[in-house]
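If you scroll down you'll find the structure; I have some questions about it.
Here the complex is missing one protein chain, while the rest keep their positions.
Let's turn to subunit A:
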Amino acid sequence: MAVAAAAARVWRPSRGLGRAGLPLLRLLGARGLARSHTHRWQQQRHFSSLDDKPQFPGASAEFIDKLEFIQPNVISGIPIYRVMDRQGQIINPSEDPHLPQEKVLKFYKSMTLLNTMDRILYESQRQGRISFYMTNYGEEGTHVGSAAALDDTDLVFGQYREAGVLMYRDYPLELFMAQCYGNVSDLGKGRQMPVHYGCRERHFVTISSPLATQIPQAVGAAYAAKRANANRVVICYFGEGAASEGDAHAGFNFAATLECPIIFFCRNNGYAISTPTSEQYRGDGIAARGPGYGILSIRVDGNDVFAVYNATKEARRRAVAENQPFLIEAMTYRIGHHSTSDDSSAYRSVDEVNYWDKQDHPISRLRHHLQSRGWWDDEQEKAWRKQSRKKVMEAFEQAERKLKPNPNLIFSDVYQEMPAQLRKQQESLARHLQTYGEHYPLDHFEKQVPPNTLRSQAVLEACSARLLHWAGSLVSPFSTLSYTVFSQGLGEGTSGTGHP
């Protein structure tokens, strides 16, 4: 005991004992240590030299005296959960989500409207009207089934092939088009390539091109939601290719260790541009990785909108209730090319693509289901096709006609406030355009503001920015009462800081 007391006296955080010294002190039951460390270390393990069980802190397992490597099981991997067969018939009635007709029709209309919009915008790129586009052909079920299972205020982090989530949340066609055209109505202010959508109101975080970067970010957002008692889940979409990135590993591990209410939703569509899954991974897909991180995981038929719905619904319920992550791997197929910069006939056969288009398409399967229920028929189909096409064409024509935003928007939002050096650069561009404007497509852009009014505009911007930020902080991505309280506190605390 004298030794224990002496050890407790000697120990200070500043001593270089580090982690190695702590097991010793744990043995001696040093009180100072127990108070300031995590619950894991407080679970004092009972050491006994008479016991032959493993004592390693790193694993909870028994000894084995037979040399055996664990065989990864890729011959018969994790089974694929589905509710409907390929003809849209419910297989096991107890798995039928029994959704009301209105809701299921919304599924169908969201998927088909997305499909129509995809066709028109893909074509518009081919015609040189927009610079780039990515279609969602074949994956509409993954978007709509999962979006429908969430609350409207659940935060969404996507990769780039999740437009159906926005469609389901009633993002207007006008705004889809505005972003693709980069016109004055684009909420993103014309800064990003097409399909990089974002919507604060609909809790859809703006898409960025680097892959998988959203994964650890989604985990952080989920952690914040947990702390705020927001009763919200965060969903994070990514493809099977992006799952190879280090950020994916980071995200999974953090979500599990920090106990975050997050759904990881992997769209396994068979290809990462031209790279098939056989060259992307050697294990049993992405679902098999979940248990390695301690994450509850499931594999579903991504072309079965009810299977996606059921899995997401249950994952959401439990993630929020139990504060733990869930991994859903939705198996599907990318019917379209990777993007307008890709011609997939270079690396896959037309027959393969046709199979999925004709035999196992989420839209067809749902239509068959609707028809068999008497909730849809050929006449309604014809009428809806005409109507949806008309809606898309109208939005498209309007988007084409609008001007692009003022080039001054090159310089704002780099920081919350515009630094002096950047304002100088903005003025420099304005002066340059005064002399050389004829060489620039100024006619297509909203009128340039004359340079001498830029300063007064700056003052106005600074005042309104402060006001808008305060107002904006009241409508956080989570829009819950507790977050509004936090945001208000933040606003008050920063009103008097010393920065410009």
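To be clear about the criterion, contacts are C-beta pairs under 8 Å (C-beta built on N, C-alpha and C of every residue); 3 or more make two chains touch, one makes a residue touch a chain; residues count from 1.
In this text, contacts and distances are computed from a predicted model.
**Q** What name does the UniProt record list for the absent chain among "2-oxoisovalerate dehydrogenase subunit beta, mitochondrial", "Ragulator complex protein LAMTOR1", "Thioredoxin reductase" or "Rae1 protein homolog"?
**A** "2-oxoisovalerate dehydrogenase subunit beta, mitochondrial"
**Q** Sort through A:A225, A:I263, A:A395 or A:A430 and give me the one touching the missing partner chain.
**A** Here the residue in touch with the unshown chain is A:A225.
**Q** Given the contact definition stated above, which residue among A:L187, A:L296 or A:L433 touches the chain not shown here?
**A** Touches the omitted chain: A:L187.
**Q** Which one, A:M84, A:V205, A:I263 or A:A430, makes contact with the chain that was left out?
**A** Answering carefully, the residue with contact to the hidden chain is A:V205.
**Q** Which subunit A residues touch the hidden chain?
**A** 3, 6-7, 9-10, 13-14, 17, 20-21, 24, 35-39, 155, 157, 186-189, 191-192, 196, 198-200, 205-206, 208, 210, 213, 215-225, 227-228, 246-247, 249-251, 253-254, 257-258, 412-417, 419-422, 469, 473, 476-478, 483, 486-487, 489-490, 493-494, 497-500
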